[in-house]
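A single protein chain has been omitted; all remaining protein chains appear in their positions.
Labels run A, B, C and D following the written order; every chain starts at residue 1.
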């Protein structure tokens, strides 16, 4: 730079005639431009920064961390009153490109960004002859999103972040939402449906962006619904399995063990959120309870029938030894009948309870799919 | 910069009249300002740095690493005696914004920050005409937090970090706590309740910040309480299951296997902390012991009754072959009765022990919820 | 730099005669070269950037994140009209190497790169006397790839990314595909076969690169096909296991439990994609259904035969006590036969259903290997 | 800088009188100070760098990677012969603070640091009027530590790293250990007891720091000892379970299955180190062997007794058909007795072997706690 002025001073004309370089030198020279000063001739005028958003693709929503990741373009446009020129003077150069550090740029802060700083890196800026400056943030952005697990895996999630200037007050720099564009690729995330993206304006001068996502539940659905339905069938089967040889208890117990293995798997897939119990968890727990009821009924029935048959068999043994006691038989038969009837009653009651629990579980799931109507739940 | 003085020297008046740029040039010129020098005209005066804290949201507390993560704003305010100007001389410019590197900033060190360096990145600074300088750290901060797992999952955790200047002594730079603000979003973490955040002043010139967090235990509660209760029911059921056909042992063994599968799951959720045994672990282990007692009782009962019935059946076989030995029967019956009685006694004792163990487990859990009263435990 | 002009000014000849340094000084001096200006004397001429791609090796395709990682060389070549010299004037120096920051370089943007910014770091540039400039990106590149799990684990995946200039319009800078080279090491990834890499030109001025990958399924094949085949054998074995002593139900239940453990493993290997159900999942679920059918049949058969034998045995007991009721026997035998026949029928039907389900499962798998013919599915 | 000399040249006196800035300008001016030159007037004199260590807290020791992480302060002190001044000349300024890049600093290299470079970032330096310079590294340091798993989970681990200058030879820069301080917070790691930290001087000019850590085994102890003890009880119970109805084999098999589930858990907690077998693994494997012995004995006993009873029952069936063969009975009884006696012997031997294996397992564990006496094992 110094050399340039020297040359000028000593009358040496530089050998180049590149108008764009000339233009940049005259506009951005430290003598005339200070990148840390707001580009307003009248300092009381505010800078309006237009914010366009292009949602490129959704990466996902990690429930453990509450982290919503997406690829997006933030396009920022404002007017720099010091970067205006007469295009006729500069060989019709109407626009140039430069480093963001060489001119004033707003301190774009994404409130909610999950990083040690909440600023964003801006790409190269393009300046037009009327002072219009355009720059972009292009890349992956991860923001904080507090999830609501109540209707999991049929849940809508509302994520939002705010874009604003952190150091400038609203009388100095104002962010204004402008255009919102959603790429086709943003709609084909394998786990989430993007219901809508919209601008919200809560605080003046700050742009809010709101995403409504709906979980695609095919994966979890197949992985949990199909085996759970099988479990439901087997729970009801428990009442069919003959209880005499103790096979029913063994059957019920194996089913319970199978539930525990299934729970191990569920634990890895459930969102670790303690604000509400996910529908899937209730669904699972109700099925498991249904299984436990079947098992308890099986054990109790076995107890009742055993006691009955024991007394009977003891009786029949006695019958063999002492034929004289044949007159006690009607009494015992009566008892036995009553016991068996009570066992049968227990059995039927158990079946009904198990069935109701399974119905309730399915109702909870159905409810989750119906009730969670859009992102209204968080409004 | 050099060019500027040249121009001045050769009488060329710069074409701009931007007062803010003028002001910065005159204030921050290397001739008059050295960013590495403490901003006090009298070097013996100390710099008071006011520290405001805004807790934005809590990210979580990872027990494996002892890492407490949050999004917060640290707002720092101090007076720079070299950055004062007469606003009337500069077109009423009362404030300007500049890079933190261009002026003196305190070396804010977060003692306990989990990073390879413990400094923080400051955002743009705002300077006011009376020399008041404001800057911020805005972002995610992860600090070390030693956890106490004794009452897990009903545990309070006390995390703290200190903010101070590392290189300056207290006669040079002093950090002073000022305002504490907790955002609404900090209170809705899905896993932790923020009980309080407060300033503590242990060391002069260093600001301590203390967080008291209470674990939201709904997730772990449902995932562990419900199946454990089912296990408890099934343990007590063991005593009901008929032991004759060996079904009871099989039942108890399957229950034990189920406990082992459950333990596999528990292992993934327990904090790996060896200073105390978590309440949940004691709860689980007591239930498991209860199950083992039931199983041992079942096996012993089976042994006792089998030996009895074996001798009896052998006797009865002999009865068939030799009817003459009928006179030995009372003796055997006596033995059999005693044995069965002892088996029955064993059974009842086992039931009581199992029940007491389950009660004890639930008492431990209840105790954990009651005793862990706030963050006093670490005071 | 300044010193150089001073020396020149005061007539001091530098002690060195290094032509390359001289050349760089004269070409890249800030007086004559501005790295932020497009290297065209006539600003209306566009810059053609040739893009060569060398695929070095494939790192993998992570389905959870939809991330395709590879090591590749992007070789960029263009002509800089300001970097031309007469080699005879400079001791036959025909080429030199310099830092990319010292000359103009296109802002190479990889659309789809999974990073907070989508630019790439360029290595040292080589400049030739005719103005041809060459530079490279050499390293690991991770791009977004939306997977299709329908034929998993016999799936083809089509991944693509675009390389272009973000800030320059197509009348300024145009990227043109040139040479594509695939290293031998790119073909020996342990998990993926690289079917083809090709350039696609959808948008003018932007280069698309498309990768077709075919999953090597040996690992998953052996891990899932062999045990599932064993399960299939055991399911069919269920119909052979004697059902009298309730052993068949126990067998079927254990098999079901084994399926649940297997499902736990499958859950960790399946791609978490909700757009389609993977062939492997259908394969598994059909086998599991087959097992459940076998189990239900076993339980029902047991129920039927038990009821029959119970009445029969009750009858036979009665036979012992009352020999007079022998005339009722044909009736009972008839009933028993019918029942047993229905049980047998149930058994055979169950066997056929189970077998058909296993066949269907294998057909789904076979179909997945045949139907997924190349990367056409996404065209 | 240039401006300053200009002003001086043209007689303009700067408006400030800040002595510290003056001092820095005169001391650190590029004319008189070169930060890349060792601060010795006589180049043959060496620079003694004093190393103080403050261990702040221990983060952990990850066995998979062999990575030891801690927060520590490395305090470096040396004398810079060019940074001395007469305090009376500079308004009694006795000390100043500056950037580490502006003066010479030793290239502190932590040999064993797990990073792509082994240097450390130094914080701001403080210079005193006698030339004493102090700086710090404050933060998390991860170093390589090769573990010895032999006595796991009662193992001592000796970790060490070396601090030295990489580019300077010992005749130029020498690191000397000075003060070692261990913070209270370093002693309360939830997984490791810090037995001692000490300086070791193996190589002249390089400081070695050695950490002896003892694993807190409460977590792993409770998680493995309690269930294993339960398993031990159940193994011994196997011999009590009646073997007649095949219940004993089923019991033993379920116990084996339980061991396999437990092994799955153990696999996740064991250090993946192939230099020695961890005590916990031997402990577990011996218990498992004990269980297998019990199971094999159960199966063999069942085989023996079945064969016996079968021949007997066949005999008794024949008895019914042919009463004449009653004279063969004593023979069979003899055989039966012998068989039963051998079965009983087998049973007792098995019990003793199982018991000895359990004792051996506990002895191995006890041995691990006793033998691993401190960090001597690696000396």
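Note that in this section contacts are C-beta pairs under 8 Å (C-beta built on N, C-alpha and C of every residue); 3 or more make two chains touch, one makes a residue touch a chain.
If you're wondering where the values come from, they're calculated on a predicted model, not measured in any experiment.
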Determine which one of D:226, D:263 or D:360 touches the chain that has been left out. D:263
With the missing chain put back, one of D:295, D:358 or D:375 would touch it. Which one? D:295
Listed in rising order, the chain C residues that touch the chain left out are 1-4, 6-7, 14-16, 18-21, 24-25, 56-57, 59-60, 71, 91, 93, 96-99, 102, 121, 123-126, 136, 138-141, 185, 188-191, 215-220, 222-223, 226-227, 230, 233-234, 237, 240-242, 244-245, 247, 250-251, 254-255, 257-258, 261-262, 264-265, 268-269
In the full complex, chain D touches the hidden chain through residues 1-2, 5, 29-32, 34, 36-38, 41, 43, 65-66, 82, 107, 109, 111-119, 144, 146-147, 149, 166-168, 245-246, 249-250, 253-254, 256-257, 260-261, 263-264, 267, 270-277, 281, 285, 288-289, 292, 295-296, 299-300, 302-303, 306, 310
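Keep this in mind: only the chains that are shown with their structure count from here on.
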What chains, if any, are shared contacts of chain C and chain D? none
Copy-to-copy rotation for chain B and chain C - C-alpha atoms, rounded to a multiple of 5°: 145
How many Å are there between the centre of chain A and the centre of chain D, using C-alpha atoms for each centre? 36
Multi-chain contact residues (two or more partners), chain B: 1-2, 245, 250, 254, 257, 261, 264
By the document's touch definition, which label belongs to this structure's chain graph: line, ring, star, complete, or other? line
Check the chains against each other and report every pair that touches. A-B, A-C, B-D
